[in-house]
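With one protein chain removed, the remaining protein chains of the complex are shown where they sit.
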Amino acid sequence: MEEIPEEYEGGIVKKFMYVNRRAPHGTIYAQESLEVVLVGAAFDQEVSIVFMDDGVYQILKDQDTSAIGTKNFSKTFRALEMYDVEKLYVERESMQARGISEDDLNVPVEVITSEEIGRLMEQHDVILSF
Amino acid sequence: MKLSVVLNEGPYQHQAADTAYNFTRAALAKGHEIFRVFFYHDGVNNGTRLTTPPQDDRDIVNRWSQLAEEHDLDLVVCIAAAQRRGIVDEDEQKRHGKDANNIAKGFRISGLGQLIEAGIQSDRVVVFGD
Partner (left out) sequence: MSILHTVNKSPFEKNSLETCLRIAMEGSSVLFIEDGVYGAVDGTSLNGKLSDAGNRLKFYALGPDLKARGLSENSVMNCVEVVDYDGFVDLVVRHDATYACL
């Protein structure tokens, strides 16, 4: 459905940061945010994804939406690696506040502090929030 | 400077639709180039010509159409988000066998790649949403 933008191959490379601060199923933001990441992967840009606040709930293990009838897009996070999207960061403070440990997550991530997220953000050209 | 604007909320529901417009207008008045305004999530609802706001209220959709005409703006409605929410142009109407279309003047429907391209091509991207 999405066109592959060949003209950007080997062209300008910018650093994109996707910031996810929302829980996954109550609203569509998380799901549509993931769609941006997947399409964006075709553009060969440098990509980082940050999960903080309720965004950390997006990557919890064992999500099963069968009984509510919505799409279980949480499985797609595991496929990001195939799209060469490998830089996933989770804010330590948000995890701690929610009693979540790395074992509870369904994808490999780097757990970093708020300050490190702040510094990381400064290294990016485009920051998209959902 | 070359700027792009992302609008994630629908008209009337959230002030983001107004703030994005006021910001875009101010940027144009200051002589900046608006590379693209990208409508995502419920923001795609800004692109229907079928709204009928009360006469004593602002006409959010028309306002964008007029601004687009005056400044040759590129108003892009995300196709995936639009399909879910029933924003349809002539092509989409034919492709999916719908009995009508509703895209407003000055808007076009295209892929999420247009958002990534806006990030690559613009000096700054500003997101408005909930």
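Letters A and B mark the chains in the order given here, with residues in each chain numbered from 1 onward.
Keep in mind that, in the parts below, a residue touches a chain if its C-beta (ideal position, glycine included) is under 8 Å from a C-beta of that chain, and two chains touch if they have at least 3 such contacts.
For clarity, every value in this text was computed on a predicted model and none was experimentally measured.
When the whole complex is considered, the residue among A:Lys61, A:Lys75, A:Arg98 or A:Arg119 that touches the unshown chain is A:Arg119. Against the chain not shown here, subunit B presents residues 1, 3, 8, 15-16, 19, 22-23, 25-27, 29-30, 32, 124-130.
On the side of subunit A, the interface with the absent chain consists of residues 19, 21, 52-53, 93, 114-115, 117-119, 121-127, 129-130, using the contact rule stated above.
Heads up, the rule we're going with is that only the chains that are shown with their structure count from here on.
Across the interface of their complex, subunit B is touched by residues 1-3, 5, 8, 11-12, 14, 16, 28-29, 32, 35-36, 39-40, 42-43, 45, 125-130 of subunit A. Within the complex formed with subunit A, the subunit B residues making contact are 6, 8, 40-41, 79-81, 111-113, 115-117, 119-121, 125, 127, 129.
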